[in-house]
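Following: one structure in structure tokens, then a few remarks.
This view holds just a subset of the chains, kept in their places.
For reference, chains read A and B in written order, and residue numbers begin at 1 within each chain.
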Amino acid sequence: MRWKLLTGGGLATTAMLLAASPVLAQDGDVVVEEVDLYVRFGGTAADIAQTVILDNIFIFIAGVLVFFMQAGFALLASGLTRAKNSSNMMMKSLMDAALGVLVFALVGWGLAYPGGDGGAWFGFAGWGIPGLMDGLPDLAGATEDGFYPLSVSSDFFFQAAFAATAATIVAGAVAERTKFVAYLAYTVVITGFIYPVVVSWQWGGGWLAERGFVDFAGSGLVHLTGGIAALVGAALIGPRIGKFGADGKPRAIPGHSIPLAMTGVFILFIGFFGFNPGSALQADMSVPVIAVLTLFAACAGALGALVSSWALLKKPDTSMAGNGLLAGLVAICAGVGSMDVVPAIITGFVAGLIVVPAVLLIERVLKVDDPVGAVSVHAVSGLVGLIAVGIFVDEASIGTQLLGAGAIIVFVGITSGILFGILKAVGILRVSAEQEIEGLDVSEHGAPGYGPDMLTPAAATA
Amino acid sequence: MQLITAVIKPHQLDAVKEGLKSIGVAGITISEVKGFGRQGGHTETYRGAEYAVEFIPKVKVEVLAAPEDTTKVTDAITAAAATGKIGDGKIWVTPVSEVIRIRTGESGTDAI
């Protein structure tokens, strides 16, 4: 590895400490002999203030990009499902975010960042977000190399966007058959309990962090968590009517709009430039490096899926290539703070390559109906990302990476199994067959997603 | 020759097509229509304003058949399209005085 990052999982200690001595030469040129751009904390009060402010402004912007991902998920899910459920998909994305943010604020935050007693499995710092309105970061424990200059509000803004993402991932997998109240219910549980607990293990300073688990931007904590919940949800709710023939073979249920779905992919692509570089949690010179690695992994992921869809399906499949781009982005999250270029490209490419057979296997072998490929993109690629770190990053251990992945899979698998199991048992998980055939737009929200001037007659029951 | 026209539920189209294929019908023309009938419609609410959707999506199936095949065809459609629930639709038969296959110019039963 050719560079060191001051942020993230314990890699901060190796920053160089050079003397800086700008000298004004005769001809008006400034000769900079040595400037340590990684010494972020020093100088006058004004210097400190400026560093802190830029960090917080940067995280705010990154958070906005991550919130933009909600539009991407909504469009992707809506586009890859039928017109009769298009309004429902938009609605659930909106409410995922709205409800998820408030629940995360009330409960999730306290669970995710338990404060001093970080090692605990279920630490809880209390309700709400202490210090949210203070505006100022707590500079007390600041150190030269591990400086943590975010105000609580910046930090919360960014983390809330992640929590909303974790919840939204599930929606695509259970699309076209889930009761609207069930969406609300699982959003509460995921943003209020499941996701925060997983986060507490690592970003909250818990047991995984202590063991040296590396997951810079959340291949595991966010995507594997969301993807496993999606898998469990989709498995428990069962396939859409007509998805599997009498012979058990999967049948195609084409989404209503690839242009909308791919617009979603492009928006998610943009959103990941908040997700990954923002995970540096400070505006330092690692940001552009992270951005480039993110870019490379995304591109390689799209290429990987192009290759595997061409090979496996005879034609280069559009939405699969979109899934591949996302797979690359998801997979690079874990290592983007500590990987080199070639490993990043390999990680993205492999994730893209795998996402296509993963989609086919989940459908053909597991018989799980995941209309948008959420499980493949988030769970499978998230896992690829965690393992890639174990392989390519010296400081990381493959064992610890697998331990972390296993813990997430088991914990999320069990808790979301209980969650969806209860929803199913109580009878509020799945709509009736009539409602499913009619479409959730009308049966759940009162009116179709497309006006009569756009809908062909058959659309209402397609 | 006869033209057998059926208005069926969209979900029964596959079954009807298979039923017709199995009795040797080689050609079918379908179109999307909307029906108003005993089945009634339903109410939708858009931004607070209710409106009745009285026309329900149906599929119209048209089959040209030799007179002697007519009953076979109507029976096959009835068998495949019936769900027993209101709104299953109608079949009607119209006389056809001439049928031409455009590609060849053949006419009559040969053209079917």
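Couple of notes before you dig in:
Definition applied: a contact is a pair of C-beta atoms (placed from the backbone, for glycine too) under 8 Å apart; a residue touches a chain by one contact, two chains touch by 3 or more.
In this text, all values refer to a predicted model and were calculated from it rather than measured experimentally.
Although each kind of chain is drawn only once, the file as a whole records copy numbers of A x3, B x3.
In this text, only the chains that are shown with their structure count from here on.
Each chain gets a centre from the mean of its Cα atoms; for chain A and chain B, those two points are 49 Å apart. Looking at the complex, you find that chain B touches chain A at residues 9-11, 32-34, 42, 44-46, 57-59. By the touch criterion stated above, chain A contacts chain B in their complex at residues 437, 442, 446-448, 456-462.
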